[in-house]
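Omission of a single protein chain aside, the complex is shown with its protein chains in their original locations.
So that you can tell them apart, the chains are marked A, B and C in the order they are listed, and the count of residues begins at 1 in each.
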Amino acid sequence: MTAPEPQFDELYRDIIVDHYRRPRHHGTLAAPTQQAEGVNPVCGDEIRMDVSIHDAVIDGIAFDGQGCAISQSSASMLTERVQGHTIAETKDVIGKFRAMMVDGAAADSGLGDLVALEGVAQLPVRVKCALLAWNVLQEALQQAAPAAGKEPA
Amino acid sequence: MTAPEPQFDELYRDIIVDHYRRPRHHGTLAAPTQQAEGVNPVCGDEIRMDVSIHDAVIDGIAFDGQGCAISQSSASMLTERVQGHTIAETKDVIGKFRAMMVDGAAADSGLGDLVALEGVAQLPVRVKCALLAWNVLQEALQQAAPAAGKEPA
Amino acid sequence: MLDVGRIKQDFPILGQQVHSRRLVYLDNAATTQKPRQVIDALVRYYETTNANIHRGIHTLAVQATDQYEDVRTKAAAHIGASNPQDIVFTRNTTESINLVARAWGDTNLGEGDEIVLSLMEHHSNIVPWQLLARRTGAVLRFIDFRDDGTLDLDQARGLIGERTKLVSIVHMSNVLGTINPVAELAEMAHAAGALLLVDGAQSAPHLPVDVTQLGCDFFGFSLHKMLGPTGVGVLWAKPGLLEEMEPFLGGGEMIAIVKPEGSTWADVPHKFEAGTPNIADVIASGAAFDYLRELGMDSVREHEKAITAYAMDSLQRIPGVSIHGPLDVEQRGGAVSFSMDCAHPHDISTIVDGHGVAIRAGHHCAQLLMRRLGVPATSRGSFAIQRRCRCAHRGVAACEEDVC
Partner (left out) sequence: MLDVGRIKQDFPILGQQVHSRRLVYLDNAATTQKPRQVIDALVRYYETTNANIHRGIHTLAVQATDQYEDVRTKAAAHIGASNPQDIVFTRNTTESINLVARAWGDTNLGEGDEIVLSLMEHHSNIVPWQLLARRTGAVLRFIDFRDDGTLDLDQARGLIGERTKLVSIVHMSNVLGTINPVAELAEMAHAAGALLLVDGAQSAPHLPVDVTQLGCDFFGFSLHKMLGPTGVGVLWAKPGLLEEMEPFLGGGEMIAIVKPEGSTWADVPHKFEAGTPNIADVIASGAAFDYLRELGMDSVREHEKAITAYAMDSLQRIPGVSIHGPLDVEQRGGAVSFSMDCAHPHDISTIVDGHGVAIRAGHHCAQLLMRRLGVPATSRGSFAIQRRCRCAHRGVAACEEDVC
């Protein structure tokens, strides 16, 4: 049996499926300064994230995990969007993404590919899938002291 | 405040009210050969009964208790009906009374005044009131050995 | 004042005939009748939304979950609670109290600790504590009431002391009608380092309730006594308390992670709602909360005071009648228990039933109270919003004409 290419429906825009099947920045960093992980106990989605921050810029990010197309593609797009950006810029992106998913705000063009997840905001029960990676990133950023060299939990 | 005479409605025929207000054979026997008591836990009706049996004849019977007009008048009419009768005759009366109350049999003329309780058979929730004294009598009759001289429980 | 004429139209059952007479239902303290709005909500749920909640992704499951959780917010609002997450749905007041006895009591009580109740408690606020006492070695103490049916606060002050771990008290007695001074008891309990549980089975339906003002730690009530469907109760706990409690029932929905060697629990309140809840009835309970909110609990209370005063007044004109409980309507609700010299309560109930009037007779699940009153049973008429004096009059008249 060969697994065919996923087609999914309109909600699952090509770009989502693409990030799901070929996640960017997937894996771990050799020298993360921050690490965090999150689980959605209701559906079992998992995300672990390594972040490297120097001079208030995210100069490295990688994630790993398992779960649905929405949680995993959201993580993948997140890493693309914030890599190379300052913490301040990243916080702005987090805010915009939350606004789109939770508050029903119109998609901000600053979100780039992430705009593809706009349709998920209509499905409250799936919103938490889309947000999982963002919560993990936020936790990583909140870590006061760099956690470089710590073993993944 | 003086308590007026009860009037009650059609269900409560005069004879029922009369037995309720002036119970016959009320009290205890000096030398019962049998004693029994019963409580209806749902409504709190209570009947205690002393019976004196010699040569298979009920030569004495008395009851005491508290409860509604139906349970108390049934007890009073019971004592009138079985006093002086043989155990065999009494068992026959018990059977006829049960048949009227439980099985919906037509009232048997052998029941005498007790026929007044026929209407209660239409009220399943009150039937147990009417039967209480009869269960107690049955228990007394079933006592294998005479219990003469035993203190009331 | 309430527009009872309009309200009555909302209650389909009140058009019923019983023994060829239009039903006069005066057994609201046992359970109330249900307005059309509540029945319709049930039908609507089953015809358009029905699905199991909290675990489904499909549209109906999401809708059902949202509707169910909305009612948590309404339940909180009804008793002035700020946080819906402090509301647990149970089957009834009885289960709410048992939940506290198991999930809080088993871990917080020990040998010699004391639980203070009163002699006017419903069995549902006695037996769970007796069972807890048996499990833990705790001891029960009972506050008496005065001859006028009000709680003996002086005695309460003596009983509530350092060994007291819990005071559990009925807000409004289902027999005497007495409204107890909960806020004062809360002060006594808290001064002694104890918690206060309020049995709100009769108050939540008939009084404006604000748990913050009452100062209690737990508050339980039943929807079936307040226009809602059977099978739904509420337990409210003071913020933070549920989090500290052990699980009550184990099963689906109340877990986070299950492993062979042990499990972790879902967040509150879900931790206390094991298995498929009574989804439809919880959702229909929302219509009951709405109905009462629209009338306004202040108006409900005013209306019921008026009809209670009228009923007590007419009853007392019948020779040989004595009313148990406070005579001042400011101190009581609409459950009116009485005795008649000439007749036993069961006979009274049967006789007035012949007139289409439904009242209750018996111990009203309050045997300690009956023993304290020295009666085996009482008759009780109890009122709610859809009754007016005319109905009370028919009840009283039935007693007057036919009983005596």
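In this text, a contact is a pair of C-beta atoms (placed from the backbone, for glycine too) under 8 Å apart; a residue touches a chain by one contact, two chains touch by 3 or more.
Computed from a predicted structure; not experimentally measured.
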(request) Could you list, sorted by label, every displayed chain in contact with the chain left out? (result) A, B, C
(request) With the full complex in mind, choose from B:G84, B:G110 or B:P124 the residue touching the hidden chain. (result) B:P124
(message) Need a quick check: the contact residues on subunit B for the chain that isn't drawn.
(response) 41-42, 123-126
(request) Pick out the residues on subunit C that sit against the missing chain. (result) 12-13, 16, 18-19, 23, 25, 27, 30-31, 33-34, 38-39, 42-43, 46-52, 55-61, 91-95, 97-98, 101, 122-124, 126-131, 134, 140, 142, 222, 224, 229-233, 247, 249-255, 257-260, 262-263, 274-281, 346, 349-350, 352-353, 357-362, 364-365, 367-368, 371
(request) Using the touch rule from the top, list residues of subunit A that touch the missing partner. (result) 1-12, 42-44, 66-70, 123, 126, 129
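Throughout what follows, only the chains that are shown with their structure count from here on.
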(request) Go ahead and name the chain pair joined by the largest number of contacting C-beta pairs. (result) B-C
(message) Nearest whole angstrom, what separates the Cα centre of subunit A from the Cα centre of subunit B?
(response) 83
(message) Roughly how far is subunit A from subunit C, centre to centre by C-alpha average, rounded to an integer in Å?
(response) 49
(request) At least two other chains touched by the same residue of subunit C: list those residues. (result) none
(request) Name the residues of subunit A that each touch 2 or more other chains. (result) none
